[in-house]
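Of the protein chains in this complex, one is absent; all others appear in place.
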Amino acid sequence: MRRELPLAIAFIAGVIFFIAYFIPHPPFNRFENWFSDWFAIVAAFAIWLGALNLMKISFIKVIRKKSDWLHALLIIISFVIIVVIGFYEGYRGLHANPPFSFRDPGTAFDWLYVNVYSTLSATMFALLAFFVASASYRAFRARNLEATLLLLAAFFVMLGRVPIGDVITGWLPRAYQMSQWASWIMNVLNTAGQRAIMIGIALGLVSTSLRIILGLERSYIGGD
Amino acid sequence: MKYNSVVTARFAAGWGCLLLFLLVSLFSMPVLAQEEPVTVDTESLLVVPDSLPLEYYPLPPSNVRMKDVPNDAGGSLLIEWDLSLDDYEGGKVKEYRILRGEAAEGPFEELGSTARGTASFTDNQAKRGIKLFYKIAALNYEKTNGEFLWKASSESDVAGPAVSTAQWFNLSRLNIFIGIIILCGAIIYFITAAKRGKSFYIRKIAGIEEVENAVGRATEMGRSIYYIPGISDMDDVQTLASLTILGHVSAIAAENDTRIDVPVSKSMVMVTAREVVKEAYSKVGRPDSFQEDQVRYITDDQFGYAAAVDGLFVREKPATIFLIGAFFAESLIVAETGNSIGAIQISGTAMPAQLPFFITACDYTLIGEELFAASAYLSREPKLLGSLKGQDLGKAVFLLAILIGVILESFGVPVHELFSVR
Amino acid sequence: MGFWDVFGIWLASALTIGIISFLYRDNIFYKACEAIFIGTSAGYWFIILYWDNLYRKFWTQATDPTNPEWYVPWFGFVLGVLILTRLFNKIGWLSRWPLAFIVGAVAGLYMMIYFVSNAMVQVSSTIMPVFTGSWVDIIANTTVVLGTFCGLVYFFFSKAHTGVFGGAARVGIWFLMITFGASFGYTVMSRMSLMIGRIDFLFGTWLGMIR
Partner (left out) sequence: MRARELIVSGLIILFFLACYFFSPKPMEFSRSTSVLIIFLLAAAFVYVFIRTFRGRFIGRRVVFIFVGVALVLPFFMKFPLPLQISPEVQSVYDALEKLPPHSKILASFDYDPPSAPELQPMAVAFMKYAFEHDLKIIIMGLWPQGPQQADQAIQAAFIENPDLKQKTKYGVDYVNLGFQSGYEFVILQMGQSFKSMFPADLYNTPYDSIPLLKNVSNFSNVDFSMNFSAGKPGTAEWVQIAVDRFQLPLAAGNTAVQAPMIYPYLKKGSKGKKQLIGLLGGMAGGAEFEKLTKKPAKATTYLLSQSFAHVAVVIFIIIGNVAFFREKKGKK
């Protein structure tokens, strides 16, 4: 019951949605849209698990005064603040006249979103600009022909995509300046490489999906 | 793996329902063929309201005909008509209005309008299975800044009844259906063949061949080996492939009596990795030299994990580092530190965005599918070997198609139609 | 600019500098900002999914009598509740049913979507008449066809890379390397743009030093 039923469910769901691609006749044409609603609703429930788990771990750290309990306390406080404001603004927005969305500019939720959440996530990713530069200097070596080709392509694309590339190759006729090299690399060489990779990934995904449907791939169910 | 009956039952069920479905769609083919043509052609009446003089009125369009749009869920009809004779540059026709009613004389509602010179409109609100009647009105009008000065329209005769039907099989996707059936059939065939013990050839993969000398280097220098299985959890296929390779590397490390450390970022991965390494040690006859803390959990946080691993590299100075699995933006932080302490690095991932960093920073890299091919090669598991062979067959078909297709295309044979999507 | 706007800009600037301080070393400011980030992002998605998925997609459609398909969201609701059983380890195994349904359905769907758009369409657009158009087109088209062909040969595992086949694989890996080089270049470009966006905020919006 614990292992056979889920595999059967996965098999039936997989076959139905596989066939639904080929049958326009209702109700099959509605399956993909129904599934998008179910997927969205289940995702909304699943995040309750994630959030509750995060809160549980953080609470344990705070109560047992673990080494980084302050860090955990800050996680709890910021989580509670944005959730409380989110619910408050949401309900206020629904019952206001004219109703507004909790995400509208001017609501407290939007203020938290712009000034805290998006600032932090943008800066977190922006850090990588520095790490890429230091890795370029200390680790990226033309150690063999393949790595040399890679660095050359990167060289021409990076310089070609900014005006400085054309300043350097200003002495060439317009059609042969570096920005045209970069466009040619992108439109021809990159297209060919990307296609080979996309076809490879597509075939890989078909075989993984088939194994999931036929119940050969069981890792997602975990232990008994 | 025990050859259990449930799996074969499922194979039979899967194939059975697909064949059944194929038969149903084949038999339904003739039924669809005879679509009754719907054309009505009678002399049209000029409707003359009292106020406007006759010559304002354009001649109406004629020969209105409808066709059910094939391969859809019903609910859409293609309406076509011959242009009104007054439809030319500067002519009297400015627009056409499409009107629909549920009875020949019944109330007509306006569906939409098309610009002068167009002779077709798709009505995709035609409820399935209901008889519908259409007529097209040619419209002449004068407008100043959005307001109508006057309007004169003359309608074509009523055409109908037309019914939109839904088809059980989308014929335009037949080529895709055949393609996916061949591919899935090949994968299933190779998996069952591999289960029955048939051995398959997999070409040499550079990264895996190097494992021996990389571990050998660590043994000579008397330093440890670090194995980083990526930061994804057990639901990522790349992590599963990485753990297979970990088993292989641990076995060689145990033979050479060199310590292998596996810091991980997900607790479930730690549990599985411990099993894999312990089993590798016992397989080589060294169960006692395995210590639990060789495989330990660091943190779930991406950058926290990268910073912690960097610290370990700088302190322990391992001779050989493996970075195999699913990596994200932290990949270059770890690879850079590994490079700066002069270790030999073998990496492998299927994340396209991280491959450039691994290729330039590491000595050997398993590129995309090579990661999965390596785990199939090492584990000899039927489902992995069978999938790999099935995918190779798919690639072979595509390679042949491209080769032959390009040649034939140069002579004008539209081979690409075979693969195109409508 | 009301008080809250000014305070917002100052807070955002403090958080930005806190995160950037990680470049110097891992310090308490960075740890505080990281904690706020973990808490806020978990809470943010918790709220977004509540209002957009649970309320707007489930509740409004499920309780709307005029909606002919009002029963559809209820099945999603049942799946969701079953997922929550994972919280209690006694009946935790129940959560495997919705998980199996989602994983199975996604497998069935993605198999088709990827097979069509990543494989069939790409192969169909690679099969093209090569000797038409200007000589620039001819070179471009032959290179694309050759590159895709050899790239695929490299990822072919059932034959050793020796002889002509080995040659094609070698050319294939060259094309792949150039593709990785291009995406390396673009990755650098996008990370730099992100940092430029932060600098525009710090020196522009906050300090007002940029016009």
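Think of it as A, B and C in the order they're written, each chain with its own count starting at 1.
As a working rule, contacts are C-beta pairs under 8 Å (C-beta built on N, C-alpha and C of every residue); 3 or more make two chains touch, one makes a residue touch a chain.
Note that the structure is a prediction, hence the values are computed from the model and not measured.
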item: Touch partners, limited to displayed chains, of the chain removed from view; value: A, B, C
item: Residue among C:15, C:99 or C:127 that touches the chain left out of view; value: C:127
item: Residues belonging to chain A that touch the chain removed from view; value: 32-33, 35-37, 39-40, 43, 98-101, 103-105, 110, 113-114, 118-119, 121-122, 125, 129-130, 132-134, 136-143, 151, 154-155, 158-159, 161-164, 166-167, 170, 174, 177, 179-180, 182-183, 186-187, 190-191, 194-195, 198
item: Hidden partner interface residues of chain C, rising order; value: 13, 17, 21, 23-25, 27, 29, 48-49, 52-53, 57, 113, 116-117, 121-122, 124-125, 127-129, 144, 179, 182-183, 186-200, 202-204, 206-211
item: Footprint left on chain B by the chain that the document does not show; value: 112-113, 122, 124-125, 352-353, 409, 414, 416, 420-421
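Simple rule for what comes next: only the chains that are shown with their structure count from here on.
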item: Distance from the mean Cα position of chain C to that of chain A, given in whole angstrom; value: 3
item: Separation of mean Cα positions, chain B and chain A [Å, integer]; value: 16
item: Residues of chain B touching at least two other chains; value: 176, 180, 183, 303, 352, 356-357, 359-360, 368-369, 388, 394-395, 398
item: Two or more partner chains touched - positions in chain A; value: 11, 15, 18, 21, 30, 124-125, 128, 132, 146-147, 150-151, 154, 197, 199-201, 203, 206, 208, 210, 213, 220
item: Contacting residues of chain B [partner chain A, same complex]; value: 6-7, 10-11, 13-14, 17, 21, 71-74, 128, 166-170, 173, 176-177, 180, 183-184, 187-188, 191, 234-235, 237, 240, 268, 303, 329, 332-333, 335-336, 339-340, 350, 352, 356-357, 359-361, 363, 368-369, 372, 383, 387-388, 390-391, 394-395, 398
item: Chain B residues within the chain C interface of the complex; value: 175-176, 179-180, 183, 200-204, 301, 303-304, 307, 352-353, 355-357, 359-360, 367-370, 373, 388-389, 392, 394-396, 398-399, 401-403, 405-406, 409-410, 412, 415-421
item: Residues of chain C that touch chain B when the two form their complex; value: 22, 26, 34, 38, 111-112, 115-117, 119-121, 123-131, 145, 148-149, 152-153, 155-161, 176-177, 180-181, 183-184, 187
